[in-house]
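For this view, one protein chain was removed and the others were kept in their places.
For subunit A:
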Amino acid sequence: MNYSFDFSPVFAAWPMLLDGILGTLRMSSLSMVFGLALGLVFMLMRMSKLPMLRSIAIGYIELIRNTPILVQVFFVFFGMPALGIRLSGEQAAILAMTLNCAAYAAEIVRGGVQSIRPGQIEAGRALGMHSVDIYRFIVFRPAIRAVYPALCSQFILMMLNSSLMSSVSAEELTYFAQTLDSQTFRSFEIYFTLGVIYLAMSQFFSIALGLIGRVYFSYPAK
């Protein structure tokens, strides 16, 4: 083996990598927030009394969960211009990840809602509360708490999957790494460093989400 390792071109490119890290954090965080919000809508539709809404939600969730996220973002980026919708790489990435995250979040949160004892909802009804208020003030927090670890794993998985968004030129970390690779040909050093950075970022998300959970779910368990 006569390859001599040289990380200096990688470190020299740190402003570019930092841009990439910020891009990944930005796209992933936005997609988590939007994805969770949209996921709640699909969850409510999925649990609705109206068969029509239920079918739409089930169809959507199955479609998303049974197709690759790469195909989804290709569809958004390359396919939608045929409908006159032209998005930048980053916009397409956020939209695709949001749509993807929503399907998984809907199913995870539904599990949380189903874990709520019927007595909780009955207590709200007996107090004269409307269903919207019952969901918002009684069901929501304990339901999210019940599935919070699963939700966090899903978020972190999505952050890692965001590397696929380099395929539509979304300026996230992997995109910059590929650019750097084509300029320096230091593939080993670049992708090794990339792996370390992704590892650090998932640790970061894990800790940050854990802290958010600690604050939001500070009430003692039964």
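The rule is simple: a residue touches a chain if its C-beta (ideal position, glycine included) is under 8 Å from a C-beta of that chain, and two chains touch if they have at least 3 such contacts; residues count from 1.
Simple rule for what comes next: contacts and distances are computed from a predicted model.
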item	value
Protein name (UniProt record) of the chain left out of view, among "Amino acid ABC transporter ATP-binding protein", "Probable glycine dehydrogenase (decarboxylating) subunit 1", "histidine kinase" or "Nitrous oxidase accessory protein"	"Amino acid ABC transporter ATP-binding protein"
Subunit A residues that touch the omitted chain in the full complex	117, 119-120, 122-130, 133, 137-138, 141-142, 145, 217, 219-222
